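Worksheet for the structure shown next.
In this view, the complex is presented without one of its protein chains, the others remaining in place.
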Amino acid sequence: MARIALEHVDKTYPNGYVAARDLSLEAADGELLVLVGPSGSGKSTVLRLMAGLERVSDGVIRIGERDVTDLPPQQRDIAMVFQNYALYPHMTVRENLGFGLSIRKQPRPVIDERVKAVAGSLGLEPLLDRKPAQLSGGQRQRVALGRAIVREPLAFLFDEPLSNLDAQLRVETRVELARLHRRLGATMVYVTHDQSEALTLGDRIAVLKEGVLQQVDTPMKLYEEPANKFVAGFIGSPGMNFFEGTLTRIGSGGMCSFQGADFTIRVPCGAGADGRVFLGVRPQHLEITDDNARGDGVVRAEVGVVEPMGNEQIVYVTLADGGRAVAVAPVQPRIVAGEKISIRVRPEGIHVFDAGSGKRIPG
Amino acid sequence: MTALAAPPRGKKRKAGISWGAWIFGTALVALIVFTLFPFYWAIVASLTPDAALFKDPSLWPQHIILDHYRALFGERDFITPIKNSLIVAGTTTIFCLCVGTLAAYALARLDFKGKAPIMGFILAVTMFPQISIVSPLYLLLRSLHLIDTYPGLIMPYMTFAMPLTVWVLTGSIRQIPKDLEEAAHVDGATRRQSFTKILLPLAVPSLATTGILTFIYCWNEFLFALSFTLGPERQTVPVAIALFRGMYQVPWGEILAAAIVATAPVAAMVLIFQRRIVQGLTAGAVKG
Partner (left out) sequence: MRKISRLGHEARLGWTLVAPALSVIALIAIFPLGWTVWESLRLHELRMPWLGQPFVGLANYVEIAKDPRFWAALGHTAFFTVVSISLELLIGLFLALAMNRAFRGRGFVRAAVLVPWAIPTVVAALLWRFMFESQGGIANALLVDAHVLKQPIVWFIETSKAWVPVILADVWKTTPFVALLLLAGLQNIDLSLYEAAAVDGANAWWQLRHITLPLLKPAILVTLIFRTLDGFRVFDLIYVLTGGGPGTSTEPVALYTFNALLQNLRFGYGSALSVVIFAITFGLAMIYVKGLGVRLGGDET
């Protein structure tokens, strides 16, 4: 096992499209690093750069201590699980699993033994003599996984491996992958566009937007201390509510007043907090309170749509002055569409972001 | 015409069949008859004595004789043109497949400047009128003493067989997913290994199809074969048939017998491989 590191990597395609900008990133030895971001964020490109399937325009890629920037994929000793599995259709499962080893001229008995062991651990033994066309989606996914494991590589790369599975299978396989990581202790770099997948799987998560690294941190840190508005809005579902407004200092006691279109509230603010901002509040921190509540951070709202999720209710509201928001309420009392309610912004859940740069203002 | 509306209708049918379907069905049958009649007629005529051919022809064979077929393989020595066609078409096809596959791989998988001009060039060459290069090729072959030889036909056949092969194969290889070879590379295979172990096995059907198409085009070629051969020793089937001469009159009986003999294997190939052939033709043609 080894770490994988990108140092100041740029990738620009011949047609001018910039996929990665001054990217520096490291997956530590034995860590599961998730690369997450919307389409076009460059996450798949980063993975392919690590694999050697694309060449960097500038920068260095290391595996372990080795500079592999100019090495082709064959010589990097990493394994990759493709989004469409890329199983060799004309070979049996057994031959697919053993391909990497047979290319490296491993002796037959060694190959057979390793293939058998991996097939066993993934429940593929009864399928060994079938061809990929005869397998279900979930089975193919496991074969793709097995092909990577058999090689005992320095690191694993996963390119959205779950996106072709149906919802339930996706959840089950996610758990299997987490278990696999713990068992192998392997370095894994995992690409997904699904932020909940990222949160559940990653030791650390790197959030990418348009080729630029936004933040790389543990899941909880990303959730609780997002570096900027983009990360805050991307991580967590339903997404964070943003209210535009102005922040003005009150006195010298470290408090500011936020004046938004729909409500005002007093928030603690650190140095440098002043001017146009976005106030971010997660739906979990918008409390539906009784109608008589008034005052700081309380706003009247009308319920638009309610999504009953079984363990909670997701409530989409229109605020008094026209703004929209999403709140999460407990299962009881039941909320009905059209109902007029009061919402209180809980101060402990407030994040302040500079309107210009998007960066979070700590305090 | 209900046939023109492609969507599947419900299982319920109106009683009887609409007049649109009748017209359609009749037209289709007429077309089939139109297509197959000339062959049928040729078979009938090839079994009829020459004298009876143009006197009051009837649709049923009156008086079956095998003389024409016997003469074909007897005095006419029709075996020789068949042999020549097989050798020329076969060699051209095999050579073009080997060389063309490499070029197609490069054009479909590798990235280098000049790909588009090359494809354009190849497409342009397929549009050459053969007549425009007949005379210099004739003079060239004559100076190399290759007139009336096998190489003297195989070389000129490359002018249309090679572009055809490269064009169709490039289209076919592009349809094989790229990530299979990428997976092989990550697994440790060199380019050559991923080519031989992954791509080539998957490309075999396309190779077969392209081979069939190329073979058919070579077998049917006339102008070059006519111009670059001198006598029955090296003539190919189309030339031999076209130049059948009789002592007093055109020996239609034998000509048609030869036509049937020349057509039967091709017809058989088409019947067996029709799905492949259709795929190959359309893969090459309707891209873009």
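Letters are used for the chains, namely A and B, taken in the order the chains are written, and counting of residues starts over at 1 for each.
One rule holds in what follows: contacts are C-beta pairs under 8 Å (C-beta built on N, C-alpha and C of every residue); 3 or more make two chains touch, one makes a residue touch a chain.
For clarity, every value in this text was computed on a predicted model and none was experimentally measured.
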item	value
Residue of B:86, B:106 or B:200 touching the missing chain in the full complex	B:106
Residue touching the undisplayed chain, where the options are B:65, B:87, B:200 or B:223	B:223
Sole contact to the chain not displayed, among B:71, B:125 or B:200	B:125
Touch list for chain B against the chain that is not drawn	1-7, 20, 24, 27-28, 31-32, 34-36, 38-39, 41-42, 45, 53-57, 99-100, 102-103, 105-108, 110-125, 127-140, 155-156, 158-159, 162-163, 166, 174-175, 191, 216, 219-223, 227, 237-239, 241-242, 252, 255-256, 259, 262-263, 266-267, 269-271, 274-275, 277-278, 281-282, 285-288
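We take it that only the chains that are shown with their structure count from here on.
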item	value
Geometric centre distance via CA averages, chain B-chain A, whole Å	55
Residues on chain B engaged by chain A in the complex (per definition of touch)	177, 179-180, 182-190, 193, 198, 201-202
Chain A - residues contacting chain B, complex	51-53, 72-74, 78-80, 82, 84, 86, 88-90, 99-100, 103-104, 147, 151
